[in-house]
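I'd like to ask some things about the structure below.
One protein chain omitted, others in place.
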Amino acid sequence: MDLDFSPAERAFRLEVRDWLARHKPPPLPSMDTAEGFAAHRAWEAELAGARLSAVSWPEEYGGRGASLIDWLIFEEEYWAAGCPARVTQNGIFLLAPSLLRYGTPEQRERWLPRMARGDDVWAQAWSEPEAGSDLAALTSRAEPCPGGWRLYGHKTWSSRAAYATHGFGLFRTSGARHKGLTYFMFPMADVAVRPIAQLDGLPGFAELRFDGVFTPDSMVLGEVGEGWRIAMATTSSERGLTLRSPGRFLATADRLAELARGADPALADRAARCRVEAEAYQLHTFGTARRLMAGEEIGPAASMGKIFWSELDLRMHALALELLGDRAEGWLDGFLFSLAGPIYAGTNEIQRNIVAERVLGLPR
Amino acid sequence: MDLDFSPAERAFRLEVRDWLARHKPPPLPSMDTAEGFAAHRAWEAELAGARLSAVSWPEEYGGRGASLIDWLIFEEEYWAAGCPARVTQNGIFLLAPSLLRYGTPEQRERWLPRMARGDDVWAQAWSEPEAGSDLAALTSRAEPCPGGWRLYGHKTWSSRAAYATHGFGLFRTSGARHKGLTYFMFPMADVAVRPIAQLDGLPGFAELRFDGVFTPDSMVLGEVGEGWRIAMATTSSERGLTLRSPGRFLATADRLAELARGADPALADRAARCRVEAEAYQLHTFGTARRLMAGEEIGPAASMGKIFWSELDLRMHALALELLGDRAEGWLDGFLFSLAGPIYAGTNEIQRNIVAERVLGLPR
Amino acid sequence: MNFGFSDDQLALAATVRDVLRTHCPPGSLRAQRRPAWEQLAGLGFFGLLLPEAADGLGLALVDVLPALEETGRACLPGPVVETAVVAPSLLADVPKLGSGAVCVGVLPPGQAYAADADLADLLVVVRDGGARVISRPDVRLVPRRGVDPCRPLFEVGWSRSEPLPVPVGPALARATVATAAQLVGVARELLSVTVGYARVRTQFGAPIGSFQAVKHQLADVAVAVEFAAPLVYRAALTVGSDSAERDASAAKAAAGEAATLAARVALQVHGAIGYTEELDLRFWLARAWSLSAAYGTTAAHRERLRTAITGRRP
Partner (left out) sequence: MNFGFSDDQLALAATVRDVLRTHCPPGSLRAQRRPAWEQLAGLGFFGLLLPEAADGLGLALVDVLPALEETGRACLPGPVVETAVVAPSLLADVPKLGSGAVCVGVLPPGQAYAADADLADLLVVVRDGGARVISRPDVRLVPRRGVDPCRPLFEVGWSRSEPLPVPVGPALARATVATAAQLVGVARELLSVTVGYARVRTQFGAPIGSFQAVKHQLADVAVAVEFAAPLVYRAALTVGSDSAERDASAAKAAAGEAATLAARVALQVHGAIGYTEELDLRFWLARAWSLSAAYGTTAAHRERLRTAITGRRP
């Protein structure tokens, strides 16, 4: 057991740190505005130019074939440098793992490089009004038609959809609760998009209505009826780790520790605790990366990570507001975003059920 | 709205304070030892001599017909003075409210004065091995016989039973889940008592086995089949308030605040928080007393108090251990006792269900 | 010992509640800066605490506490505490104060920005233990981003200002208690709205309010509010006494924590929809957060309590 980075890993860290120091843009407008969206997209293109937008992907798709450790190093440097949020997040971290694992060579060839450059920006379309936590209750459906499928139904909480070029999600191709779901990619062009403004007034989400939106057979991911399995599999593999890397929480904890210098010791105590918890998540992730690189699956244990980082993030931002009082401008966006952490990607109530039932083996 | 004590209340406080200052015994051995039991019993007799063992009872039974406010004042002074735990607790605070409300004049006459003097010490016999939180699942039964009843079955977690002279509890007189339960008092003489040692090695609880223990008709409390209603009614009336008075938590919080002087501010902060919470419980109780004195019932809201004081008590003792490290001798008994708070008298999980379903109106 | 509100005190609250139900519906929070202000003025609301000499009713803070709780429950915008609670003890000699015609803003100590300063005819600035009053023409305002859309913040500059001869401590303690009362109202509304949602929203074939995880989170909110309120009531009773500051801190810290817990649970139980602009819930969430930081953050009040109770300074 060790915590030592190899010479190559140390060199990679320095390269990333140096490149970011030279290319980091000034603070960009919110990616949920047209202007900000364009700016974030341009930043993704610049990252891609240095093969830094998706370092863990194979080189042929615009990555560096980097190890999970390298990816964690990249993330630490990226967030420590205070770089912009990733407008390509949904595609790179939700869709791409499934594409790499279940996609055809043509699909990977066709979509990954454009995704890496931000040419295409993907929106996720998981939830439906009546199926929030209960994904298997989805009712949107796909009907076969010459050359492909027509999508019907109603999705919501689709992040980035207000400006995205493409989307992906599960649609019913038969009645079976799980086996009836198929994983579709689709162009946003013909989807009726109604932006949903969030607490901050900006449309981070949208409602999507499909009335016969056409998508070709070539945009079905995996086999028909395999959608649920594909979505779950990637949830419990890399995605369990890559959804939120430790780097961003370490960076937040450092900003918080700075704020706490000279603060009341009772508050400084809480800030120090947050920093240590961010380190715990970092160390735990190094252990998880090791297991994944050895070919193991994380499985339901990924739920423990989701509970831990989402509640840490919330505590950190709430503490920052307590430390800053009405001077908290610089933390408000992060605070509002952190509030969603225990909700999205499976509420923490669901996650605790998973830990209790599938990790600890308690009865359903 | 005011928080002012009347001249009479202030005078009563001073009388109690003065009497306790002159009569408070040195620390007694644990009441769960034969020697300590006797000593605690003697102390109850001394209290009774000054009509201070059950101040809120009518004078004819050895009380002072004092108001709930007077009782709260007594409790504050009693615990602030650091007086012994009450060996008569079960009788005075669990049985007596039911006796006063549902007992016959003969029963009150017969039992209350002896209880007030500690001549009789009562053990509660609520739980059974298979019915801990689920009281309505009790299986111990009572069968009619000439002149009274014969009790059969198995009770457990009977506090004080190792040395008590009498006991009380619910026994089945028919199969109906609730309507089949009757409230019995019984002499301990013929009950097979197996003491259960607790974490501290002392028998605070006992297992009771009844194989035909005789108890006369005169020791049935209320109507046959009314046991459940009687037990629940007193739970949600005074008992909801008298189970744990604010006085003892205020006294603990003051000891804690003393410990915290000069401690790390992060710990002192937690001690100050505990003191304020003890005050919140005190104030809340003044409000509850007002409603009860106006003839209102507390009802399920009593569960909020149970959750609040039991978790406050636990936090206070855990903090004391953190403050004292291995010098915590003086707090160990209290710590072990506080751990039981969220368990007895209805676990806090049950209490939260009650609050959610019966106070907030959430579906069962 | 009679620790409960009188019929008069509750009747006043009921009146205010009715007025707010009619004139400060959730919709008005999107449209108006000062809904129900005239109607409250019509009730004499802004004169309740004014001495009779100043054409007020000369009531005590505790008399209006349930009414203030209602302003929180309705998420009433505008400088209500400043005009109805602070002004009477600092600016009693200002003419027509009781009529609500004069709108007052306050920049409390330890705060960088003044809430609702754009509405203030008179702005009270407390610095270095002393207070100065500035009239609208002499004020320069720079908008600052805050968390509460109905309680905008402004950085304040001024050309001329009048020193206030009266001590400012008591007025701030009263404002702190009044804000705590509003926080209790905000928390109660967040709780009842969330309970209502949990009863109708179904997932996995059952109302989410039937899941124990949801029940217990909501029960914890109920307990937090139930035991914060008495501390607020006490603080209103002792606001003139030696323990005024300490009791006000206990009230504000407990009410702020109850309200932020209520907000946290409300959002968690509502899920993604609670996070949207179109749901009114957001106004109460924002109020819980903004008032928790008003007249001293929870942390600042906890520090005061620690010093008062354990003598432990940082």
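The first chain written gets the first letter, and so on, giving A, B and C; residue counts start at 1 in each chain.
Heads up, the rule we're going with is that a residue touches a chain if its C-beta (ideal position, glycine included) is under 8 Å from a C-beta of that chain, and two chains touch if they have at least 3 such contacts.
Worth saying up front: this structure is predicted, and the values here are computed from it rather than measured.
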Contacting the left-out chain in the complete assembly, out of B:193, B:208 or B:267: B:267
Residues from chain C at the interface with the omitted partner, ascending: 211-213, 216, 314
Chain B residues touching the omitted chain (full complex): 127, 132-134, 137, 156-157, 196-199, 201, 205, 264-267, 314, 318, 321-323, 325-329, 332, 335, 339-340, 342-344, 347-349, 352
Chain A, residues in touch with the chain not shown (by the definition above): 1-6, 9, 69, 257, 260-263, 265, 268-269, 271-273, 275-277, 279-281, 283-284, 286-287, 289-291, 301, 304, 307-308, 349, 351-353, 355-357, 359-364
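Keep this in mind: only the chains that are shown with their structure count from here on.
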CA centroid of chain B to CA centroid of chain C, Å: 39
Centre-of-Cα separation between chain B and chain A, whole angstrom: 53
Multi-partner residues of chain B (at least 2 other chains): 265, 269
Of all residues in chain C, the ones touching two or more other chains: 214, 302-303, 306, 314
